[in-house]
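If you scroll down you'll find the structure; I have some questions about it.
As you look at this complex, bear in mind that one protein chain is not there, while each of the others sits in place.
And now, chain A:
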Amino acid sequence: MEKSTKVNPNKEFYGKNLTGIEIFIRSLIEENVEVVFGCPGNAVLGIFDALIDIAGSDSSEAKIKIVFARHESGAVLSASGYARASGKPGVVIASSGPSASNLVTGIADANMDSVPLVIFTAQVPTKLIGNETFQEVDIVGITRPITKHNFLVTKISELTTTIKSAFYIAKTGRPGPVLVDLPRDILSEKFTFEYPEKVNLRGYNPVYSAHSGQIKRAAEIINNSSKPVIIAGGGVIASNAFAELREFARKINSPVTTTLMAQGVYPEDDPLSLGMLGMHGTWYANFAVNESDCVIAIGSRLDDRVTGDVNKFAPNAKKIHIDIDPASISKNIKVDVPIVGDVKDALKKLIPLVKNLNTEEWLKQIKKWKEEHPLKYENGREIRVQYVIEKLRELTGGNAVIVTDVGQFQMWTAQFFKFLYPRTHITSGGLGTMGFSLPASIGVAMAVKDRPVISLNGNRGFQMNIQELATISAYNLPVKILIFNDGHIDITRQWQELRWRKFFNEILIDKSCPDFIKIADAYGIQSFRVELTSDVESTLKKALALRDKPVLIEFKTIYEENVFPHIPIGGSVKDMIEH
(Lines give C-alpha, C1' and ligand atoms only; values in the text may rest on other atoms or scores of the structure.)
Protein backbone atom coordinates (compact mmCIF):
# COMPACT_ATOMS: atom_id res chain seq x y z
CA MET A 1 0.00 0.00 0.00
CA GLU A 2 2.49 2.63 1.16
CA LYS A 3 5.01 2.85 -1.65
CA SER A 4 8.29 4.35 -0.60
CA THR A 5 9.71 6.82 -3.06
CA LYS A 6 13.30 6.20 -2.04
CA VAL A 7 15.52 3.85 -3.95
CA ASN A 8 14.82 0.24 -3.16
CA PRO A 9 17.88 -0.91 -1.22
CA ASN A 10 17.15 -4.45 -2.37
CA LYS A 11 17.49 -3.79 -6.10
CA GLU A 12 21.07 -4.99 -6.18
CA PHE A 13 19.96 -8.37 -4.79
CA TYR A 14 17.30 -9.01 -7.45
CA GLY A 15 18.09 -12.05 -9.55
CA LYS A 16 20.85 -13.18 -7.17
CA ASN A 17 20.99 -16.61 -5.65
CA LEU A 18 20.31 -16.11 -1.94
CA THR A 19 19.73 -18.41 1.03
CA GLY A 20 16.29 -18.68 2.58
CA ILE A 21 17.44 -16.52 5.51
CA GLU A 22 18.71 -13.79 3.19
CA ILE A 23 15.51 -13.90 1.12
CA PHE A 24 13.50 -13.64 4.34
CA ILE A 25 15.38 -10.57 5.51
CA ARG A 26 15.29 -8.88 2.09
CA SER A 27 11.54 -9.49 2.11
CA LEU A 28 11.18 -7.72 5.48
CA ILE A 29 13.09 -4.78 4.02
CA GLU A 30 10.72 -4.76 1.02
CA GLU A 31 7.82 -4.52 3.47
CA ASN A 32 9.44 -1.50 5.18
CA VAL A 33 9.69 -3.29 8.51
CA GLU A 34 11.37 -1.02 11.06
CA VAL A 35 11.42 -3.22 14.11
CA VAL A 36 10.97 -6.90 14.89
CA PHE A 37 10.08 -8.39 18.26
CA GLY A 38 11.36 -11.81 19.08
CA CYS A 39 13.09 -14.29 21.26
CA PRO A 40 16.25 -16.02 20.20
CA GLY A 41 16.06 -19.79 19.90
CA ASN A 42 18.12 -22.43 18.21
CA ALA A 43 16.10 -22.52 14.99
CA VAL A 44 16.08 -18.75 14.41
CA LEU A 45 19.60 -17.81 15.48
CA GLY A 46 20.61 -17.56 11.81
CA ILE A 47 17.88 -15.02 11.15
CA PHE A 48 18.85 -12.81 14.08
CA ASP A 49 22.51 -13.11 13.19
CA ALA A 50 21.80 -11.87 9.67
CA LEU A 51 19.54 -9.09 10.97
CA ILE A 52 22.22 -7.84 13.32
CA ASP A 53 24.67 -8.04 10.44
CA ILE A 54 22.52 -5.73 8.31
CA ALA A 55 21.81 -3.39 11.22
CA GLY A 56 25.55 -3.12 11.80
CA SER A 57 26.52 -2.32 8.23
CA ASP A 58 26.61 1.42 7.47
CA SER A 59 25.81 1.13 3.79
CA SER A 60 22.40 -0.43 4.10
CA GLU A 61 19.54 2.05 4.05
CA ALA A 62 17.24 -0.40 5.66
CA LYS A 63 17.95 -0.96 9.30
CA ILE A 64 15.70 -3.26 11.17
CA LYS A 65 15.76 -2.83 14.93
CA ILE A 66 15.42 -5.96 17.03
CA VAL A 67 13.76 -6.02 20.42
CA PHE A 68 14.56 -9.22 22.27
CA ALA A 69 11.81 -9.98 24.73
CA ARG A 70 12.35 -12.19 27.76
CA HIS A 71 9.42 -14.43 26.88
CA GLU A 72 7.62 -15.06 23.59
CA SER A 73 4.27 -14.17 25.15
CA GLY A 74 5.85 -10.76 25.84
CA ALA A 75 7.31 -10.46 22.33
CA VAL A 76 3.97 -10.91 20.59
CA LEU A 77 2.19 -8.45 22.91
CA SER A 78 5.00 -5.94 22.31
CA ALA A 79 4.44 -6.29 18.56
CA SER A 80 0.73 -5.84 19.20
CA GLY A 81 1.42 -2.64 21.16
CA TYR A 82 3.61 -1.39 18.31
CA ALA A 83 0.90 -2.13 15.73
CA ARG A 84 -1.87 -0.55 17.80
CA ALA A 85 0.12 2.63 18.39
CA SER A 86 1.57 3.02 14.89
CA GLY A 87 -1.03 1.41 12.62
CA LYS A 88 1.75 -0.55 10.92
CA PRO A 89 1.93 -4.34 11.11
CA GLY A 90 3.85 -5.65 14.12
CA VAL A 91 6.41 -8.31 13.25
CA VAL A 92 7.31 -11.21 15.53
CA ILE A 93 10.03 -13.81 15.06
CA ALA A 94 9.98 -16.89 17.27
CA SER A 95 11.68 -20.23 17.23
CA SER A 96 10.03 -23.64 16.87
CA GLY A 97 8.16 -25.73 19.44
CA PRO A 98 7.64 -24.06 22.83
CA SER A 99 8.81 -20.75 21.45
CA ALA A 100 5.96 -20.84 18.93
CA SER A 101 3.31 -22.16 21.30
CA ASN A 102 4.10 -19.39 23.79
CA LEU A 103 2.75 -16.91 21.23
CA VAL A 104 -0.80 -18.23 21.32
CA THR A 105 -2.43 -15.78 23.77
CA GLY A 106 -0.98 -12.71 22.07
CA ILE A 107 -2.12 -13.95 18.67
CA ALA A 108 -5.66 -14.62 19.91
CA ASP A 109 -5.62 -11.17 21.51
CA ALA A 110 -4.65 -9.51 18.22
CA ASN A 111 -7.25 -11.51 16.35
CA MET A 112 -10.06 -10.32 18.61
CA ASP A 113 -8.94 -6.68 18.45
CA SER A 114 -8.21 -6.71 14.67
CA VAL A 115 -4.53 -5.87 15.11
CA PRO A 116 -2.27 -6.40 12.08
CA LEU A 117 0.55 -8.75 13.05
CA VAL A 118 2.85 -10.89 10.93
CA ILE A 119 4.31 -13.70 13.00
CA PHE A 120 7.18 -15.85 11.77
CA THR A 121 7.88 -19.11 13.54
CA ALA A 122 10.60 -21.62 12.79
CA GLN A 123 9.66 -25.22 12.14
CA VAL A 124 11.59 -28.48 12.08
CA PRO A 125 12.87 -29.51 8.62
CA THR A 126 10.07 -30.40 6.17
CA LYS A 127 10.99 -34.09 6.07
CA LEU A 128 10.74 -34.38 9.87
CA ILE A 129 7.38 -32.62 10.27
CA GLY A 130 4.92 -34.88 12.04
CA ASN A 131 7.61 -37.18 13.45
CA GLU A 132 7.49 -35.79 17.01
CA THR A 133 10.86 -34.24 16.33
CA PHE A 134 12.62 -32.30 19.11
CA GLN A 135 10.96 -28.89 19.61
CA GLU A 136 8.28 -29.58 17.04
CA VAL A 137 4.76 -28.26 17.38
CA ASP A 138 2.02 -27.95 14.76
CA ILE A 139 1.75 -24.19 15.18
CA VAL A 140 -0.23 -23.79 11.96
CA GLY A 141 -2.80 -26.21 13.35
CA ILE A 142 -2.79 -24.58 16.79
CA THR A 143 -3.25 -21.03 15.49
CA ARG A 144 -5.72 -21.79 12.69
CA PRO A 145 -8.79 -20.55 14.58
CA ILE A 146 -7.03 -17.52 16.09
CA THR A 147 -5.35 -16.05 13.02
CA LYS A 148 -6.79 -14.26 10.03
CA HIS A 149 -4.79 -16.71 7.96
CA ASN A 150 -1.66 -18.81 8.32
CA PHE A 151 0.86 -20.47 6.07
CA LEU A 152 3.34 -23.32 6.16
CA VAL A 153 6.05 -22.70 3.59
CA THR A 154 6.90 -26.01 1.91
CA LYS A 155 9.01 -24.78 -1.02
CA ILE A 156 11.64 -22.07 -1.11
CA SER A 157 10.18 -20.86 -4.41
CA GLU A 158 7.04 -19.84 -2.49
CA LEU A 159 8.84 -17.90 0.25
CA THR A 160 8.58 -14.36 -1.16
CA THR A 161 4.98 -14.65 -2.37
CA THR A 162 3.99 -16.09 1.00
CA ILE A 163 5.62 -13.23 2.92
CA LYS A 164 4.05 -10.67 0.57
CA SER A 165 0.63 -12.33 1.00
CA ALA A 166 1.05 -12.43 4.79
CA PHE A 167 1.66 -8.68 5.04
CA TYR A 168 -1.09 -7.94 2.52
CA ILE A 169 -3.68 -10.04 4.38
CA ALA A 170 -2.62 -8.72 7.81
CA LYS A 171 -3.07 -5.04 6.98
CA THR A 172 -5.98 -4.98 4.51
CA GLY A 173 -9.71 -5.51 5.05
CA ARG A 174 -10.43 -6.16 8.71
CA PRO A 175 -6.81 -6.37 9.89
CA GLY A 176 -5.58 -9.34 11.89
CA PRO A 177 -2.67 -11.61 12.72
CA VAL A 178 -1.11 -13.81 10.02
CA LEU A 179 1.38 -16.53 10.89
CA VAL A 180 4.06 -17.93 8.59
CA ASP A 181 5.76 -21.18 9.62
CA LEU A 182 9.26 -21.56 8.20
CA PRO A 183 10.89 -25.01 8.21
CA ARG A 184 14.62 -24.88 8.90
CA ASP A 185 15.67 -26.59 5.68
CA ILE A 186 13.85 -23.95 3.63
CA LEU A 187 15.82 -21.23 5.42
CA SER A 188 19.12 -22.77 4.41
CA GLU A 189 18.24 -23.63 0.78
CA LYS A 190 19.19 -21.25 -2.01
CA PHE A 191 16.94 -19.61 -4.58
CA THR A 192 16.86 -16.63 -6.95
CA PHE A 193 15.58 -13.56 -5.12
CA GLU A 194 12.80 -11.56 -6.69
CA TYR A 195 10.11 -9.77 -4.69
CA PRO A 196 6.64 -9.74 -6.28
CA GLU A 197 4.97 -6.36 -6.68
CA LYS A 198 1.52 -7.79 -6.26
CA VAL A 199 0.00 -10.97 -4.98
CA ASN A 200 -3.04 -12.54 -6.53
CA LEU A 201 -5.31 -13.96 -3.85
CA ARG A 202 -8.48 -14.82 -5.72
CA GLY A 203 -10.34 -15.84 -2.57
CA TYR A 204 -9.58 -12.60 -0.72
CA ASN A 205 -11.18 -9.41 -1.98
CA PRO A 206 -12.10 -7.14 0.93
CA VAL A 207 -14.85 -4.69 0.01
CA TYR A 208 -13.65 -1.12 0.54
CA SER A 209 -16.21 0.79 -1.45
CA ALA A 210 -19.53 1.16 0.36
CA HIS A 211 -22.65 0.47 -1.72
CA SER A 212 -24.20 3.79 -2.74
CA GLY A 213 -27.76 2.44 -2.57
CA GLN A 214 -27.27 1.42 1.05
CA ILE A 215 -25.67 4.79 1.81
CA LYS A 216 -28.77 6.52 0.41
CA ARG A 217 -31.06 4.37 2.55
CA ALA A 218 -28.94 5.19 5.61
CA ALA A 219 -29.02 8.91 4.85
CA GLU A 220 -32.80 8.80 4.57
CA ILE A 221 -33.14 7.23 8.02
CA ILE A 222 -30.66 9.68 9.54
CA ASN A 223 -32.40 12.68 7.96
CA ASN A 224 -35.72 11.61 9.46
CA SER A 225 -34.38 11.05 12.95
CA SER A 226 -34.48 13.40 15.89
CA LYS A 227 -32.49 11.43 18.46
CA PRO A 228 -29.47 9.99 16.65
CA VAL A 229 -26.53 8.34 18.44
CA ILE A 230 -23.24 7.35 16.85
CA ILE A 231 -21.43 4.32 18.26
CA ALA A 232 -17.82 4.53 17.09
CA GLY A 233 -15.74 1.36 17.28
CA GLY A 234 -12.17 0.28 16.65
CA GLY A 235 -12.80 0.22 12.90
CA VAL A 236 -12.64 4.02 12.91
CA ILE A 237 -9.05 3.73 14.15
CA ALA A 238 -8.12 0.99 11.66
CA SER A 239 -9.51 3.09 8.83
CA ASN A 240 -7.98 6.40 10.08
CA ALA A 241 -11.36 8.07 9.69
CA PHE A 242 -11.15 10.52 12.61
CA ALA A 243 -11.66 13.69 10.57
CA GLU A 244 -14.59 12.14 8.71
CA LEU A 245 -16.20 10.98 11.97
CA ARG A 246 -15.96 14.48 13.44
CA GLU A 247 -17.36 16.09 10.32
CA PHE A 248 -20.21 13.59 10.20
CA ALA A 249 -21.15 13.91 13.88
CA ARG A 250 -21.04 17.69 13.80
CA LYS A 251 -23.06 17.87 10.60
CA ILE A 252 -25.93 15.80 11.97
CA ASN A 253 -25.42 17.17 15.52
CA SER A 254 -25.37 13.67 16.91
CA PRO A 255 -23.86 12.64 20.22
CA VAL A 256 -20.98 10.17 19.88
CA THR A 257 -20.23 7.29 22.20
CA THR A 258 -17.22 5.05 21.68
CA THR A 259 -16.40 1.48 22.53
CA LEU A 260 -13.32 0.69 24.62
CA MET A 261 -11.35 0.03 21.43
CA ALA A 262 -12.19 3.39 19.89
CA GLN A 263 -11.47 5.77 22.76
CA GLY A 264 -9.98 8.99 21.49
CA VAL A 265 -11.42 8.81 17.96
CA TYR A 266 -13.74 11.57 19.10
CA PRO A 267 -12.43 14.05 21.70
CA GLU A 268 -14.11 13.25 24.99
CA ASP A 269 -14.10 16.88 26.13
CA ASP A 270 -16.39 17.75 23.22
CA PRO A 271 -20.01 18.50 24.22
CA LEU A 272 -21.23 15.87 21.72
CA SER A 273 -19.13 13.13 23.36
CA LEU A 274 -20.86 10.63 25.64
CA GLY A 275 -17.69 8.77 26.61
CA MET A 276 -17.68 4.99 26.58
CA LEU A 277 -20.83 2.87 26.48
CA GLY A 278 -21.55 -0.67 27.61
CA MET A 279 -21.15 -2.66 30.79
CA HIS A 280 -19.02 -0.04 32.57
CA GLY A 281 -19.90 2.83 30.27
CA THR A 282 -21.38 6.12 31.36
CA TRP A 283 -24.97 6.26 32.52
CA TYR A 284 -25.83 8.82 29.86
CA ALA A 285 -24.21 6.90 26.98
CA ASN A 286 -26.22 3.80 27.76
CA PHE A 287 -29.42 5.79 28.25
CA ALA A 288 -28.88 7.75 25.05
CA VAL A 289 -28.59 4.50 23.08
CA ASN A 290 -31.68 3.16 24.82
CA GLU A 291 -33.78 6.24 24.02
CA SER A 292 -32.37 6.90 20.56
CA ASP A 293 -34.43 6.63 17.37
CA CYS A 294 -31.40 6.09 15.11
CA VAL A 295 -28.26 4.23 16.13
CA ILE A 296 -25.34 4.46 13.72
CA ALA A 297 -22.71 1.85 14.59
CA ILE A 298 -19.43 2.56 12.82
CA GLY A 299 -16.64 -0.03 12.77
CA SER A 300 -17.85 -1.88 15.85
CA ARG A 301 -18.59 -5.57 16.32
CA LEU A 302 -21.34 -4.63 18.82
CA ASP A 303 -20.10 -7.32 21.17
CA ASP A 304 -21.77 -8.47 24.35
CA ARG A 305 -19.98 -5.96 26.59
CA VAL A 306 -21.40 -3.15 24.46
CA THR A 307 -24.95 -4.40 23.96
CA GLY A 308 -25.82 -6.38 27.07
CA ASP A 309 -29.12 -8.14 26.39
CA VAL A 310 -29.35 -8.06 22.58
CA ASN A 311 -33.15 -8.05 22.65
CA LYS A 312 -33.28 -4.89 24.74
CA PHE A 313 -30.50 -3.02 22.93
CA ALA A 314 -31.66 0.32 21.48
CA PRO A 315 -35.28 -0.91 21.29
CA ASN A 316 -36.69 2.23 19.68
CA ALA A 317 -33.97 2.84 17.13
CA LYS A 318 -33.53 2.18 13.45
CA LYS A 319 -30.07 0.69 13.24
CA ILE A 320 -27.39 1.42 10.67
CA HIS A 321 -24.19 -0.60 10.81
CA ILE A 322 -21.03 0.22 8.85
CA ASP A 323 -18.26 -2.38 8.94
CA ILE A 324 -15.64 -3.76 6.59
CA ASP A 325 -16.30 -7.27 7.84
CA PRO A 326 -19.66 -8.58 6.57
CA ALA A 327 -19.59 -11.26 9.27
CA SER A 328 -19.63 -8.57 11.99
CA ILE A 329 -22.91 -7.17 10.72
CA SER A 330 -26.11 -8.74 12.06
CA LYS A 331 -23.99 -11.18 14.08
CA ASN A 332 -25.27 -9.95 17.43
CA ILE A 333 -27.74 -7.21 16.57
CA LYS A 334 -30.20 -7.28 13.66
CA VAL A 335 -29.79 -4.04 11.73
CA ASP A 336 -32.02 -2.12 9.34
CA VAL A 337 -29.30 -0.89 7.00
CA PRO A 338 -26.09 -2.91 6.76
CA ILE A 339 -23.25 -1.15 4.96
CA VAL A 340 -20.23 -3.25 4.09
CA GLY A 341 -17.14 -1.21 3.35
CA ASP A 342 -14.31 0.90 4.65
CA VAL A 343 -15.49 3.28 7.36
CA LYS A 344 -13.66 6.22 5.79
CA ASP A 345 -15.17 5.59 2.36
CA ALA A 346 -18.67 5.12 3.78
CA LEU A 347 -18.51 8.32 5.85
CA LYS A 348 -17.15 10.31 2.91
CA LYS A 349 -20.12 9.19 0.84
CA LEU A 350 -22.61 9.69 3.67
CA ILE A 351 -21.61 13.22 4.73
CA PRO A 352 -22.89 15.05 1.59
CA LEU A 353 -26.21 13.19 1.74
CA VAL A 354 -27.16 13.97 5.35
CA LYS A 355 -28.90 17.11 6.51
CA ASN A 356 -27.85 19.51 9.20
CA LEU A 357 -30.18 17.95 11.76
CA ASN A 358 -31.93 19.93 14.44
CA THR A 359 -31.30 17.86 17.55
CA GLU A 360 -31.49 20.67 20.09
CA GLU A 361 -34.12 18.96 22.24
CA TRP A 362 -32.16 15.71 22.24
CA LEU A 363 -28.88 17.39 23.17
CA LYS A 364 -30.64 19.31 25.93
CA GLN A 365 -31.93 16.01 27.32
CA ILE A 366 -28.43 14.53 27.18
CA LYS A 367 -26.94 17.56 28.89
CA LYS A 368 -29.48 17.12 31.68
CA TRP A 369 -28.55 13.44 32.03
CA LYS A 370 -24.89 14.33 32.18
CA GLU A 371 -25.56 16.74 35.03
CA GLU A 372 -27.83 14.36 36.90
CA HIS A 373 -25.76 11.19 36.47
CA PRO A 374 -22.09 12.10 36.27
CA LEU A 375 -19.25 9.68 36.86
CA LYS A 376 -18.15 10.14 40.43
CA TYR A 377 -16.13 8.77 43.30
CA GLU A 378 -15.39 9.79 46.85
CA ASN A 379 -11.91 11.02 47.49
CA GLY A 380 -10.19 10.45 50.80
CA ARG A 381 -6.90 9.99 52.56
CA GLU A 382 -6.34 6.59 51.02
CA ILE A 383 -5.64 6.48 47.32
CA ARG A 384 -8.43 5.91 44.83
CA VAL A 385 -7.41 4.79 41.35
CA GLN A 386 -9.85 7.29 39.81
CA TYR A 387 -7.98 10.12 41.49
CA VAL A 388 -4.63 8.93 40.10
CA ILE A 389 -6.15 8.70 36.59
CA GLU A 390 -7.59 12.20 36.86
CA LYS A 391 -4.25 13.60 38.03
CA LEU A 392 -2.46 11.78 35.22
CA ARG A 393 -4.88 13.33 32.73
CA GLU A 394 -4.34 16.76 34.27
CA LEU A 395 -0.54 16.56 34.27
CA THR A 396 -0.24 15.21 30.71
CA GLY A 397 -3.11 17.23 29.26
CA GLY A 398 -4.27 14.00 27.65
CA ASN A 399 -1.15 14.04 25.52
CA ALA A 400 0.13 10.62 26.55
CA VAL A 401 -0.30 7.05 25.42
CA ILE A 402 -1.98 5.06 28.15
CA VAL A 403 -1.40 1.32 27.96
CA THR A 404 -3.82 -0.43 30.28
CA ASP A 405 -3.80 -3.96 31.57
CA VAL A 406 -7.03 -5.71 32.43
CA GLY A 407 -8.91 -4.99 35.62
CA GLN A 408 -11.02 -2.42 37.44
CA PHE A 409 -8.48 0.33 36.80
CA GLN A 410 -8.85 -0.37 33.05
CA MET A 411 -12.48 0.66 33.30
CA TRP A 412 -11.67 3.65 35.50
CA THR A 413 -9.12 4.75 32.94
CA ALA A 414 -11.76 4.43 30.22
CA GLN A 415 -14.14 6.53 32.33
CA PHE A 416 -11.91 9.20 33.83
CA PHE A 417 -9.02 9.82 31.45
CA LYS A 418 -11.17 11.63 28.86
CA PHE A 419 -9.13 10.64 25.83
CA LEU A 420 -8.55 13.27 23.19
CA TYR A 421 -6.52 11.55 20.50
CA PRO A 422 -6.83 8.28 18.62
CA ARG A 423 -4.30 5.53 19.39
CA THR A 424 -3.67 6.95 22.86
CA HIS A 425 -5.57 4.25 24.75
CA ILE A 426 -3.87 0.94 24.05
CA THR A 427 -5.74 -1.88 25.71
CA SER A 428 -6.74 -5.50 25.29
CA GLY A 429 -10.44 -5.21 24.52
CA GLY A 430 -11.83 -8.43 23.13
CA LEU A 431 -9.74 -11.09 24.79
CA GLY A 432 -9.10 -9.17 28.02
CA THR A 433 -5.54 -10.44 28.33
CA MET A 434 -4.06 -9.91 31.78
CA GLY A 435 -0.35 -9.24 31.56
CA PHE A 436 -0.93 -7.20 28.39
CA SER A 437 0.21 -3.77 29.48
CA LEU A 438 3.86 -4.21 30.39
CA PRO A 439 4.97 -5.94 27.14
CA ALA A 440 2.60 -3.85 24.99
CA SER A 441 4.12 -0.66 26.41
CA ILE A 442 7.49 -1.82 25.02
CA GLY A 443 6.08 -1.88 21.50
CA VAL A 444 4.31 1.43 22.06
CA ALA A 445 7.58 2.98 23.21
CA MET A 446 9.22 1.76 19.98
CA ALA A 447 6.51 3.45 17.91
CA VAL A 448 5.80 6.63 19.86
CA LYS A 449 8.55 9.14 20.50
CA ASP A 450 6.64 12.39 21.01
CA ARG A 451 4.37 11.39 23.87
CA PRO A 452 5.04 9.82 27.26
CA VAL A 453 4.12 6.13 27.39
CA ILE A 454 2.38 5.13 30.59
CA SER A 455 1.69 1.52 31.51
CA LEU A 456 -1.13 0.98 34.00
CA ASN A 457 -1.17 -2.31 35.89
CA GLY A 458 -2.88 -4.11 38.71
CA ASN A 459 -0.88 -6.08 41.24
CA ARG A 460 -1.81 -9.41 39.62
CA GLY A 461 -1.68 -8.58 35.91
CA PHE A 462 1.70 -6.95 36.40
CA GLN A 463 3.11 -10.24 37.64
CA MET A 464 1.87 -12.11 34.58
CA ASN A 465 4.57 -10.71 32.31
CA ILE A 466 6.85 -9.27 34.97
CA GLN A 467 9.93 -10.64 33.14
CA GLU A 468 9.58 -7.88 30.51
CA LEU A 469 10.91 -5.40 33.07
CA ALA A 470 14.26 -6.76 31.92
CA THR A 471 13.48 -5.76 28.32
CA ILE A 472 12.42 -2.26 29.39
CA SER A 473 15.58 -1.96 31.43
CA ALA A 474 17.86 -3.40 28.71
CA TYR A 475 16.65 -0.98 26.01
CA ASN A 476 16.19 1.87 28.52
CA LEU A 477 12.67 2.49 27.25
CA PRO A 478 11.16 5.54 28.99
CA VAL A 479 7.97 3.76 30.03
CA LYS A 480 6.28 4.98 33.19
CA ILE A 481 5.01 1.87 34.93
CA LEU A 482 2.18 2.43 37.39
CA ILE A 483 0.97 -0.38 39.63
CA PHE A 484 -2.28 -0.10 41.55
CA ASN A 485 -1.88 -2.47 44.46
CA ASP A 486 -4.93 -3.15 46.58
CA GLY A 487 -3.67 -6.56 47.61
CA HIS A 488 -6.50 -8.29 45.75
CA ILE A 489 -7.51 -9.40 42.31
CA ASP A 490 -9.91 -6.64 41.43
CA ILE A 491 -12.40 -7.41 38.77
CA THR A 492 -12.90 -11.03 39.71
CA ARG A 493 -13.63 -9.93 43.23
CA GLN A 494 -16.27 -7.57 41.95
CA TRP A 495 -18.01 -10.50 40.30
CA GLN A 496 -17.75 -12.51 43.48
CA GLU A 497 -19.45 -9.79 45.45
CA LEU A 498 -22.17 -8.88 43.03
CA ARG A 499 -23.05 -12.23 41.58
CA TRP A 500 -21.72 -14.83 43.91
CA ARG A 501 -22.90 -13.26 47.15
CA LYS A 502 -19.59 -12.36 48.67
CA PHE A 503 -18.13 -15.83 48.65
CA PHE A 504 -14.71 -14.49 49.39
CA ASN A 505 -12.08 -16.97 48.62
CA GLU A 506 -8.58 -17.39 49.88
CA ILE A 507 -7.26 -17.15 46.33
CA LEU A 508 -8.64 -13.67 45.85
CA ILE A 509 -6.35 -12.16 48.42
CA ASP A 510 -2.91 -11.65 46.99
CA LYS A 511 -1.09 -12.91 50.09
CA SER A 512 2.19 -13.53 48.35
CA CYS A 513 2.30 -10.18 46.56
CA PRO A 514 5.98 -9.29 46.19
CA ASP A 515 7.64 -6.02 47.12
CA PHE A 516 7.46 -4.18 43.79
CA ILE A 517 10.06 -1.62 44.85
CA LYS A 518 12.61 -4.34 45.48
CA ILE A 519 11.72 -5.89 42.13
CA ALA A 520 12.27 -2.58 40.35
CA ASP A 521 15.61 -2.28 42.13
CA ALA A 522 16.60 -5.74 41.00
CA TYR A 523 15.97 -4.75 37.39
CA GLY A 524 17.77 -1.42 37.83
CA ILE A 525 14.63 0.66 37.43
CA GLN A 526 14.01 3.76 39.54
CA SER A 527 10.88 3.45 41.65
CA PHE A 528 8.51 5.18 44.06
CA ARG A 529 5.87 3.95 46.45
CA VAL A 530 2.86 6.15 47.19
CA GLU A 531 0.50 5.43 50.07
CA LEU A 532 -1.37 8.70 50.56
CA THR A 533 -3.61 10.68 48.23
CA SER A 534 -1.71 13.82 49.09
CA ASP A 535 1.50 12.39 47.60
CA VAL A 536 0.03 11.27 44.27
CA GLU A 537 0.47 14.47 42.30
CA SER A 538 4.01 15.25 43.38
CA THR A 539 5.20 11.71 42.66
CA LEU A 540 3.57 11.64 39.22
CA LYS A 541 5.25 14.95 38.44
CA LYS A 542 8.61 13.56 39.48
CA ALA A 543 8.15 10.47 37.36
CA LEU A 544 6.99 12.34 34.27
CA ALA A 545 9.97 14.69 34.58
CA LEU A 546 12.32 11.72 34.19
CA ARG A 547 11.73 11.76 30.45
CA ASP A 548 14.37 9.45 29.13
CA LYS A 549 14.27 6.49 31.48
CA PRO A 550 11.80 4.01 32.88
CA VAL A 551 10.18 4.64 36.25
CA LEU A 552 8.00 2.35 38.35
CA ILE A 553 5.44 3.70 40.83
CA GLU A 554 3.46 1.53 43.19
CA PHE A 555 0.21 3.03 44.50
CA LYS A 556 -1.22 1.37 47.57
CA THR A 557 -4.85 1.83 46.68
CA ILE A 558 -7.97 1.46 48.74
CA TYR A 559 -9.33 -2.04 49.07
CA GLU A 560 -12.99 -2.91 48.52
CA GLU A 561 -14.11 -0.76 45.69
CA ASN A 562 -16.33 -1.59 42.73
CA VAL A 563 -16.59 -0.15 39.24
CA PHE A 564 -19.82 1.73 38.65
CA PRO A 565 -21.95 2.19 36.58
CA HIS A 566 -22.36 -1.54 36.05
CA ILE A 567 -24.72 -3.49 33.80
CA PRO A 568 -24.67 -7.18 34.80
CA ILE A 569 -23.89 -9.72 32.06
CA GLY A 570 -26.88 -10.14 29.76
CA GLY A 571 -28.69 -7.19 31.35
CA SER A 572 -29.95 -3.94 29.82
CA VAL A 573 -29.94 -0.28 30.90
CA LYS A 574 -32.87 -1.08 33.18
CA ASP A 575 -30.57 -3.29 35.25
CA MET A 576 -27.81 -0.66 35.49
CA ILE A 577 -26.38 -0.16 38.98
CA GLU A 578 -25.26 3.45 39.20
CA HIS A 579 -23.43 3.61 42.54
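We adopt the following convention: a contact is a pair of C-beta atoms (placed from the backbone, for glycine too) under 8 Å apart; a residue touches a chain by one contact, two chains touch by 3 or more; residues count from 1.
One rule holds for everything that comes next: contacts and distances are computed from a predicted model.
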item: Per UniProt record, name of the chain withheld from view ["Simple sugar transport system permease protein", "U32 family peptidase", "Acetolactate synthase small subunit" or "Extracellular solute-binding protein"]; value: "Acetolactate synthase small subunit"
item: Listed residues A:Asp325, A:Glu382, A:Asp535 or A:Asp575, member touching the removed chain; value: A:Asp325
item: Contacting the left-out chain in the complete assembly, out of A:Gly15, A:Pro98 or A:Gly141; value: A:Gly141
item: Sites on chain A contacted by the missing partner chain, in the whole complex; value: 140-141, 144-145, 148-149, 152, 169, 201-204, 325-327, 330-331
